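Removed: one protein chain of the complex. Kept in place: all other protein chains.
Chains: A, B and C, in written order; residue numbering restarts at 1 for each.
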Amino acid sequence: MALTDAQQQELAEAKAARFETRRPTVPALEAMLFEPIPLLDHGFIRVIDYMGDDSAVVQAARVSYGRGTKAVSEDRGLIRYLMRHWHSTPFEMCEIKFHVKLPIFVARQWIRHRMANVNEYSARYSVMDREFYIPAPEQLAAQSASNRQGRGEVLAGEDAARVMDLLRQDATTAYDHYIEMLNEDESGAVMDPGRQGLARELARMNLTLNTYTQWYWKTDLHNLMNFLRLRADAHAQYEIRVYAEAMLRVLEAWVPAVSEAFRDYRLGAVTLSAQMLDITRRLLAGEAVDQAGTGLSKREWRELMVMLGREA
Amino acid sequence: MALTDAQQQELAEAKAARFETRRPTVPALEAMLFEPIPLLDHGFIRVIDYMGDDSAVVQAARVSYGRGTKAVSEDRGLIRYLMRHWHSTPFEMCEIKFHVKLPIFVARQWIRHRMANVNEYSARYSVMDREFYIPAPEQLAAQSASNRQGRGEVLAGEDAARVMDLLRQDATTAYDHYIEMLNEDESGAVMDPGRQGLARELARMNLTLNTYTQWYWKTDLHNLMNFLRLRADAHAQYEIRVYAEAMLRVLEAWVPAVSEAFRDYRLGAVTLSAQMLDITRRLLAGEAVDQAGTGLSKREWRELMVMLGREA
Amino acid sequence: MALTDAQQQELAEAKAARFETRRPTVPALEAMLFEPIPLLDHGFIRVIDYMGDDSAVVQAARVSYGRGTKAVSEDRGLIRYLMRHWHSTPFEMCEIKFHVKLPIFVARQWIRHRMANVNEYSARYSVMDREFYIPAPEQLAAQSASNRQGRGEVLAGEDAARVMDLLRQDATTAYDHYIEMLNEDESGAVMDPGRQGLARELARMNLTLNTYTQWYWKTDLHNLMNFLRLRADAHAQYEIRVYAEAMLRVLEAWVPAVSEAFRDYRLGAVTLSAQMLDITRRLLAGEAVDQAGTGLSKREWRELMVMLGREA
Partner (left out) sequence: MALTDAQQQELAEAKAARFETRRPTVPALEAMLFEPIPLLDHGFIRVIDYMGDDSAVVQAARVSYGRGTKAVSEDRGLIRYLMRHWHSTPFEMCEIKFHVKLPIFVARQWIRHRMANVNEYSARYSVMDREFYIPAPEQLAAQSASNRQGRGEVLAGEDAARVMDLLRQDATTAYDHYIEMLNEDESGAVMDPGRQGLARELARMNLTLNTYTQWYWKTDLHNLMNFLRLRADAHAQYEIRVYAEAMLRVLEAWVPAVSEAFRDYRLGAVTLSAQMLDITRRLLAGEAVDQAGTGLSKREWRELMVMLGREA
């Protein structure tokens, strides 16, 4: 993630600026503004702008003339109430904008969250950087035997070495040929003046899916939490989960009361189906219940037992 | 639009606050923050918060590390290019939040713009204020004879007086009975302790559609311009158009370059159908063209002649 | 809900038609097509069109070339899996369209569900019908003492009679004056040729919020279930809940497997917060737990006890 001198200067200027505003301001988030949080081998997120704070949620819920806040404890209580009862509109009143650098295969998952605004670096218009994601050795997992979309144990020895070699080599070869076809290098300088380069919009098809891209991504607090609930989950693919986890830290700095309610009522919460609830009640009443006859599949039964702390 | 003392104080506090921020800040819009712009007889809009400025559009379009801006003239040119070619995503990178007070029948039109975030004052939860929209005499228009959803000439004399009386009287009666059914007044004080009040969620159904409501409304710059293109149009109903026109002034203070491009390429622009374009070309080539045989309806022909400055 | 002769004939023709199609077809829903299901005093829903069935969910989840279905039990299992794990996109592959007649104050709640397509009868363009919602006596509830947005016990005697009178009288007066201001009756006939009628877009503001309106409303299966989860809930206002409950019956006829999964994993399900889950585990482990020190508010504690079947 080496920035050019020009990019370094752009960053430094953005960080040095100070303005006076009457808008709600969050010092803990101001401190993080513009600074890239490095992720994976070449990726990052950095907060570019934001609007609103914990009080903006309260203010909108109360349709107030001013900040709308009362005692801190009352505001916290209201935020928890709104979260618990699945109110969404007050949380839509806050907005945040990130600059993200991420591998294309991660970008393809991410973009499925439609309630967001995106401007991506255009490979029709510009030449892509020579940067690809190569997993760290401890992330080189085998296919899970039990879960068709999960990972099993970590590859080792020759198997791991071979995979590493292939990933590096194919990405590099594909990128070298991309540049050759374009007949211009990363800086845009023509290489062989006697040759015509292939159109950028065509040449890009030769890149591999671990090539890094970047975008501006803006969403509201409600939709950010939807993203985080799915992507910070243990079942999310590791390579997108690290982005979600970094955003959880941003959330905590930005809207601490909302963040706390989100952890309690979403991230750490469980949903019991009608059948699961019935079983839980029977267990609490002292009844011995086993899977047969409950209507739960074996998998659901196992999930329930884990939830209730009855099984590892 | 008389505010209570508590509301006045909330407003004053919001306006007095000053914070330091590293976020892009627009002094001309800061100067307008929180201050109600009065509209109709009891309505208003006031800007509560905003995110981004002209440069944020440029920055996202260029996926830059800093502000992304170059010479002012280049930035202006890029913004005009984006607007002309119907790019939408860079304009989605700015966001604005309003507090709006408006008659319910206007709110019903407004809410049809779905790409926005809304928190409305809840008449299930709270008692509505005694405020109704009564048109100014010069707005008391007859049904248009030529346009099924338009206004004709202004009513006068007894006709006007009768309408005014009816509107005032029915709104007042309905509101008085609303309060009577609730058995509590606007301040929430119980009126007759010997009686039970009707549930607020039921009593509200007795109010007339000119009763004022209020909400927080937040949208991005792209969708704000969609709203303005339709609602600041001469064919929009007067009662919503005044809100749109006030927002046009906010737009100009907030993002002057976008605002200028919007006026040139949207508000002041016209669309010529394939047939209309063909006729225009023939007229320019000196051909005499009349409606018959052009495939245009009489109405379309008239619209075209007005556009081209050939007819009043 | 008396239809005109012309409307009756339109309905009869729609119901009599039979076409041949290669599209998935659901006989149980075909049987309901076009037929109004009466709700409240003058309202209804009727299904106008639909697309997809249980198999369309499975087909999209499997990205299949044909129906994508395997054994019925496997399909049911997949649908339950998708619902349990909050997959949303396969459910978006089915679509349904309703014609709905409903009081305006209900329409104002309903329209807040933005992920839907709506065409409403236009009071700018046409004259509204003389139909208002008047609650049945058993729905005439007092304001709840404990819940600021709920109902308490049913009003009786003089209190009830007075409310009924006021609602009927104000709606009628407002409507009569609406017609007088328009100077045209429901059929569009001019009443007093010597007078100009007020513009329809203005006159409508005199109507009360219990006036009936109607619209075409179309949404996908995922968003329909979001609507139903909130509006068929016991905390939803009765006047919208009856619409949601009728739609639950439509859901069952249309997509029985999805409907069953929806009841088990959404309608009949409960969410336990991190703290609630911890308490449940401790109770199951035989520990005596009481509210103090759990971090739960009294209200949350009571809610948990009710969920777990420990309290009425």
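The rule is short, and it goes like this: a residue touches a chain if its C-beta (ideal position, glycine included) is under 8 Å from a C-beta of that chain, and two chains touch if they have at least 3 such contacts.
All values reported here derive from a predicted model rather than from experimental measurement.
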Sole residue of A:A28, A:L166 or A:M191 that reaches the chain not shown, by the stated touch rule: A:L166
From A:G77, A:G197 or A:P256, residue that would touch the chain that is not displayed: A:G197
Candidates B:K15, B:K70 or B:R84 - the one touching the absent chain: B:R84
Interface with the undisplayed chain - residues on subunit A: 103-105, 107-108, 111-112, 114, 118, 122, 124-125, 133, 135, 139-144, 148-153, 155, 159, 162-163, 166-167, 170-171, 173-174, 177, 180-182, 195-202, 204-210, 237
For subunit C, residues in touch with the removed chain: 3, 7, 9-11, 13-15, 17-25, 30, 33-34, 48-52, 56, 59-61, 63-68, 89-90, 92-93, 95, 97, 99, 117-121, 214-216, 218, 220
On subunit B, residues whose C-beta touches the chain left out of the figure: 77, 84, 86, 89, 112, 230, 263-265, 267-277, 280-281, 283-285, 297, 300, 307-310
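Methods note: only the chains that are shown with their structure count from here on.
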Mean-CA-position distance for subunit C and subunit B (Å): 29
Distance between chain centroids, defined by C-alpha means - subunit A, subunit C (Å): 34
Junction residues of subunit B, two or more chains touched: 118
